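Here is the structure we will look at.
With one protein chain withheld, the remaining protein chains of the complex are depicted in position.
On to chain A.
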Amino acid sequence: MAYSFPEEVLEYVFAFLSSDKDRNAVSLVCKSWYEIERWCRRRIFIGNCYAVSPQIVIRRFPEVRAVKIKGKPHFADFNLVPEGWGAYLYPWISAMARSYPWLEEIKLKRMVVTDESLELISKSFKNFKVLVLSSCEGFTTDGLASIAANCRNLRELDLRESEVEDLSGHWLSHFPDNFTSLVSLNMSCLGSEVSFSALERLVSRCPNLKTLRLNRAVPVEKLPSLLRRAPQLVEFGTGAYSAEIQTDIFSNLVEAFSGCKHLKSLSGFWDVVPAYLPAMYNVCSRITSLNLSYATVQSPDLVELISQCPNLKCLWVLDYIEDAGLKALSSYCKDLQELRVFPSDPYGAEPNVSLTEQGLVTVSAGCPKLQSVLYFCRQMSNAALIAIARNRPNFIRFRLCIIEPQAPDYLTLEPLDTGFGAIVENCKELRRLSLSGLLTDRVFEYIGTHAKKLEMLSIAFAGDSDLGLHHVLSGCESLRKLEIRDCPFGHKALLANAAKLETMRSLWMSSCSVSYGACKLLGQKMPRLNVEVIDERGSPNSRPETCPVEKLYVYRTVAGPRVDKPDFVWTMDEDAALRLS
């Protein structure tokens, strides 16, 4: 006789499971657990908005409170996905407006959000609390005004790096006078000036405000006023950090910063005048996260600042920091976990700063907790990569961008295969890897052999043949996302590893050599994949089947071919897939 805990008990237990993986595992145990779990799942993560449909989600999970949805492929960040490709939010909102009246959180990445969607959000969800739009586009400040005006319980409005059509700064003034629930506001991507007095009043009346990231238009002399009204701030992003040097501005800043005893994270710093940096020294000892990636300040000033931050865990900076600055970083900041170094002059033919592979070697040697790196540089060597790998076997994310495509080891002129090979061999926990430089099929052999925990791999201008791709597809057991551009990969490895694609979230291949015929075949034989050909030259039917497609995006889906394709996207073997879905 079967006996089990009463449903209520199981439900109570399941409530402690927050990870999707755990909940998914629970729902596979038996039918009754599936049923219980689905009724009590409150948070949904949809890694690819086309992998599932709103209807399917709603049907299975009727009581959702928080959704996180990702849309366009990652390479859309670099303009490789043409405008109009898709990832529209509206169908999700209109479905959820009907079925999830108690929805509280919407977090989106790379989706097309319209003002209409924003307005619908603001009016449909009475308890709406959190809106995070990361790298989204398609909306204007009018949409923000709807959110501000109607979401009475809003806690978070975070527009990170979204492309917003900035009609005016007036949207901020739409927050009602009795609105006090704001905890986090990130408007750093906006251009227009908001009404400063409205901002001041907003900050004053929201006692729980912990995160405030201003936009460039807020001048430095206005910062003290805001900081004084929000001494409880934990995360603060300045506006343009420049003004004529005036002692009273400086001293006001010093005083205002001193009042913020809880500040842990600083960002902003556009147009920095170095003389104003010391105003922050009082808070630096508590700072764990510093984003100076817009600060065009020279190395000595950067070092001065960083030397005051012994507890720094995360640093984003421009390559003005140079090797010398990174050396200083490695000696002052022993807690460093994440480092991102961006190029100040990526399109210049010659290096403008003295930042080389040495900086990364030094940091990897000196910072024992370093686990996540994004590094743009102009030269690299196998020796350096090997040293880095040996220094830091605890890397989780390693993204290296050598600016010149296919740049070899600058010392030996060899490919960088062995260097990256050392990375994957030593860093057994590596989850994300981005390659660059001159690379042959060999590096992929190393990756396929060693990178067993790798989940995301980005490849550009690398490899010699399909063998390279085959190594990756057949060897990387944990691979979820693979994005490839300008590599000589055809269809052989793709077809030979077609089954692998169903175990992954998505595959992107652009400017490779996958023929149209092969895409059609893949689409035919794998009905649970959407094989999308993106080609702006017109229908691939007008060219021979052997002609390679411009771009290929393959992803698993239970929703069948999508219905919102623009005219430069074709789903392979749509009819067969439709029959199945």
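The criterion applied here is as follows: a residue touches a chain if its C-beta (ideal position, glycine included) is under 8 Å from a C-beta of that chain, and two chains touch if they have at least 3 such contacts; residues count from 1.
Here is the rule we go by: contacts and distances are computed from a predicted model.
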item: Undisplayed chain, where the name is taken from the UniProt record, one of "Proteasome subunit beta", "NADH-ubiquinone oxidoreductase chain 2", "Short-chain specific acyl-CoA dehydrogenase, mitochondrial" or "Auxin-responsive protein"; value: "Auxin-responsive protein"
item: Which residue of A:35, A:63 or A:502 touches the chain not shown here; value: A:502
item: Option touching the unshown chain, where A:54, A:143 or A:343 are the choices; value: A:343
item: Identified contact with the non-displayed chain, of A:22, A:35, A:63 or A:77; value: A:77
item: Hidden partner interface residues of chain A, rising order; value: 75, 77-80, 82-84, 135, 161, 163, 189, 270-271, 293-294, 296, 342-349, 376, 401, 403-408, 413-415, 417-418, 434, 438, 440, 442, 445, 458, 460-461, 464-465, 467, 470-471, 474-475, 477-479, 485-486, 488, 490-493, 495-500, 502-504, 511, 513, 515, 517-518, 521-522, 525, 527-528, 535-539, 542-548, 550, 566-567
